[in-house]
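Only one protein chain is missing from this complex, and each of the others stays in its spot.
So, subunit A:
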Amino acid sequence: MKVLLVAEYREKELLESTYELATFADKLGAEKVWFAAGYNDNLPKVAGKLYLADANKYGEYNPDVHKNLILQVVEKENPDYVVFVHSSYGWDLAPRVAASLKIGQVSEIVDVVDGTFVVPACNAKLRRFVKPATGKGVLTIQAGAFQPAEPNGEPEVEELTLDTADSALGFVGYEEAEAKSVDLTKAEIIVSAGRGVGKPDNIPVIEELAKALGGELGASRPVVDAGWVDHSRQVGTTGQTVAPKLYVACGISGAIQHLAGMKKSEFVLAINTDKDAPIGEVADVLVVADVMQFVPALTEKIKSMK
């Protein structure tokens, strides 16, 4: 079996998650061939053939151009699977390649069992075992699901060119995340509010508990998007990655993108009305209760102990 692994760059840096692709390929026992729209002076340290398209010319995000470059490699190498990380680059590019080749795509793989791919469904309350019906396929792997492999080699580089780098999409530039008003990565205690908190007026109740414990307020994304809590307090893939001694998840379901940001916490206390909420997978204790009843009571108790 042969796989074509697609490396990823952001602002001239090779993304670490690229090495997770190597681990995944090893799990399949596959021969590895690489593609990167990247930079000659910053190549992935991997053994195997690497098809390199100069990102100075072809861009870091230029999906239709990258697609055509990848299709060129597919033609040359005839891989069984083309594999991406399920990232803003991968989920954007993978379906374009799959549609062009008219082969099946499996998204966000977390495991491989007897040659079938395991993907989460319904906020990870279920899992599906799937495979491309076409034999060959395009795959994306969930970031963090496979340990990154150690950088361990020098690729054998083959430069790729395309006749035209014209694109229907004009890349204007990157916009940075807003300056952080708080650095959650250093907090020892974080009490996070999720959508289950119900309304903006209830946020102070969560904040009170954070204060009583001497910690910081955190939040899940919908709470931030709705403007209830500042973006710098968002925990997750598009927020901050935290590792406190205690993480309290109030009315947070435990979507994969949230878990990605907090599963390194030493101790996780979750409060949720849904006993089956996926947060239970990473929580040490799941209190089945309404946050607005439980949290103020807990805050009172903790205050009374001081």
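Please note the rule applied: contacts are C-beta pairs under 8 Å (C-beta built on N, C-alpha and C of every residue); 3 or more make two chains touch, one makes a residue touch a chain; residues count from 1.
In this text, contacts and distances are computed from a predicted model.
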Note = Looking only at "Molybdenum transport system permease protein ModB", "Electron transfer flavoprotein subunit beta", "Oxidoreductase" or "OB-fold protein", the name UniProt gives the absent chain is "Electron transfer flavoprotein subunit beta"
Key: Listed residues A:E75, A:E175 or A:D201, member touching the removed chain   = A:E175
Note = Given A:L43, A:A243 or A:V288, the residue that touches the chain left out of view is A:V288
Note = Only one of A:V46, A:L213 or A:V229 touches the unshown chain, namely A:L213
Inquiry  = Touching the absent chain: which residues on subunit A qualify?
reply    = 10, 61, 63-64, 86-88, 91-92, 94-96, 98-100, 102-108, 116, 119-134, 137, 168-178, 188-189, 213-215, 221-222, 224-226, 231, 234, 237-239, 245-246, 253, 266-270, 274-277, 280-289, 293-294, 297-298, 301-302, 305
